[in-house]
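Omission of a single protein chain aside, the complex is shown with its protein chains in their original locations.
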Amino acid sequence: MTSPSHAILPGRGGMFGTLSDALWRNPRLLLFVMLAPPLLWLGVIYLGSLFALLAQSFFSIDEFSGLIRYEWTLKTYAELLRPSNLDIIARTVIMAVSVTLASAVIAFPIAYFAARYARGKWKALFYLGAMLPLWSSYLVKIYAWKLILAKEGILNWIFAKLHLTALLEAWLALPVIGGNSLSVSYTGTFLVFVYVWLPYMILPTQAALERVPESMLEASSDLGASPAQTFRHVLLPLALPGIIAGSIFTFSLTLGDYIIPQIIGSSRLFIGQAVYAHQGTAGNIPLAAAFTVVPIVIMGFYLWMAKRQGAFDAL
Amino acid sequence: MQTAVAFSKVSRHFGQVRAVDGVDLEIGEGEFFAMLGPSGSGKTTCLRLIAGFEQPTFGHIEIFGETAEGVPPYRRNVNTVFQDYALFPHLSVADNVAYGPMIRGVPRAARMKAAEEALELVQLPGYGARQPGQLSGGQRQRVALARALVNKPKVLLLDEPLGALDLKLREQMQEELKTLQRSLGITFVFVTHDQGEALSMADRVAVFNHGRIMQVGAPEEIYRAPRSRFVADFVGSSNILPPEAVERFAGRKAWASLRPESIRLAATGGRAATVLGHSYLGAATRLTVDMDGQRLTVLLPAGADVPANGTRIEIEWKASDLHVMEDDT
Partner (left out) sequence: MRSDRNARAPLGLKIAAAGGLAFLHLPILLIFVYAFTTEEKSYQWPPPGLTAKWLAVTWNRPDVWEALGLSVRVAAISTVVAMVLGTLCAAAVSRTRFFGRETISLLVILPIALPGIITGIALRSAFNIADIPFSFWTIVLGHATFCVVVVYNNAVARFRRTSSSLIEASMDLGADGFQTFRHVVLPNIGTALLAGGMLAFALSFDEVIVTTFTAGQQATLPIWMLEELVRPRQRPVTNVVAMVVVLVTFLPILAAYYLTRDGDRVAGAGK
């Protein structure tokens, strides 16, 4: 064992040694070096684009030339509040709420079983069971439903085999949610939305349930609560932040989606489709920008509410 | 004897908090030095100042006569045994121990040999191939010790080194650390909140409170002659008598400390007291008595007759055992 005899050693020297010493002496410089690239990218490019877009919502479009007039005005927002556009917003919000509620109801038993009863291999299986659909291709999932909901597809075939075709037709005859066939009805749109966003609800709910300590449930039953009462008064309130965290995803994703209603659904527009149409063929960037403000405002409000419920700790 | 570590008027502030507040300190070469204090008293920050993880806000630090402020930890020939051991989980035990030599560019064969020697020193020969995760707490702590010692540091810093071990192992390690320090002759500085550990291991102890050093001295001196109420109470337990009572016994109006084991039951001629309660401790019995409104703790050796609660008794102590304190804190 050779050992240096001085208590303070000379520096390593060289470029790296000098640089390392300099960064050690200036922790702020180190922080700056680490933060500069991501902040430049996200803060300047991304936020810059976002604000540029929002700024455009305060411009308007010249009705005759179709060109953007670069003057500050609220004209575009007045246009946004037309009844036809309000219809689009209401339709999208109602769909987002229904999808969120349905996802919560379907996700809870899966999350509850995975968190409370599954163990070992089963637990991993349940986890992957939610993870794989979450990460598998969005378009493939929609495509699968196009196959399922087609007139000649598997769902109609099953109804026919079960002699329930009349029931399906009665459902499709209902106003608003019905339509010529499932693939052009709101029911179809709703089914695909629920299917595509469901895993986003399962994982946070399961995580919240896993964090409820066993002793708390034992304490509840020790204090005389029936299993149903324990569920109602202990488990559900503790799982709620997880469900709210999941709902942030299902709600936000439904608000902004434009591909699902385009492929499976009626011809009436959702917010995402309206944005797409206005920026594309119509070339009305100001109105498209104003439309994007709607989900941003709704989500801002939603996130604020969720934060008050402590949902961020469950993310 | 050369000075290994010297602090002069060293302060370390974190915002409004004065973690270390004007500390003067000298640690001699080859000394086994303990920094003792409750949590948040600044003892660990002092250790980190020596290691170089913290820089003083004010003041001057020297290590073997060389200025230490502004010198990064990797250029100090000082090594640390961390409280959580901080063994690298991705390296084997041998690679952990050989980390320092590896960084210094020692060839593989030589540094593996050095690592094995260091492991022998801490009585873990042949453990090199294992992973840190396969070791018990006590073994991890020995590996951490070997990893520091292999570099032959000028000063070895130990941060609560025995805190995570159970009682039996702790006592055994205390002995081993002491023997190791004597045989290597390296300056050891260790931080602890356990006064028993500090008293039994160290050559000298510094007692910390609120970022300041309350007293520095040999263990016997600190125990027998605490300079302040804080030291008297923190190091061992003591009866602290207020100035009015002390005036009657010693003629001086100042706070005083009276150790429970120096109070005896007297047949006659002692001071009258009433027994309030007692608890059996095994090696001794602890009595709580009331003497003219002053509550006292008395430690009776095993085998002595224990008076029942409520009994009127007489107690006495040697005048020299009543230690009148200089400080008012």
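Each chain gets a letter, A and B, in the order it is written, and its residues are counted from 1.
What we mean here is this: a contact is a pair of C-beta atoms (placed from the backbone, for glycine too) under 8 Å apart; a residue touches a chain by one contact, two chains touch by 3 or more.
Treat the numbers as computed from the prediction; the structure is a model and nothing was measured.
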For the chain left out of this view, which of B:G22, B:G40, B:G59 or B:P73 touches it? B:P73
Contacts of subunit B with the absent chain, listed as residue ranges: 51-53, 72-75, 78-80, 82-84, 86, 88-90, 99-100, 102-104, 147-148, 151
Could I get the residues of subunit A that touch the absent chain, sorted low to high? 9, 12, 16-17, 19-21, 23-24, 27, 30-31, 34-35, 37-39, 41-43, 45-50, 52-53, 56, 106-107, 109-110, 112-119, 124, 126-148, 150, 152-154, 157, 195, 198-200, 202-204, 207, 209-214, 217, 245, 248, 252-253, 255-259, 262-263, 272, 275-276, 279, 285, 288-289, 292, 295-296, 299, 315
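One rule holds in what follows: only the chains that are shown with their structure count from here on.
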Taking each chain's mean CA coordinate, subunit A and subunit B are separated, in whole Å, by 55
Touching residues on subunit B, where the partner in the complex is subunit A: 63-64, 66-68, 70-72, 75-78, 106, 114, 117-118, 150-152, 154-155
So in the complex, which bits of subunit A are touching subunit B? 1-4, 6-11, 20-21, 24-25
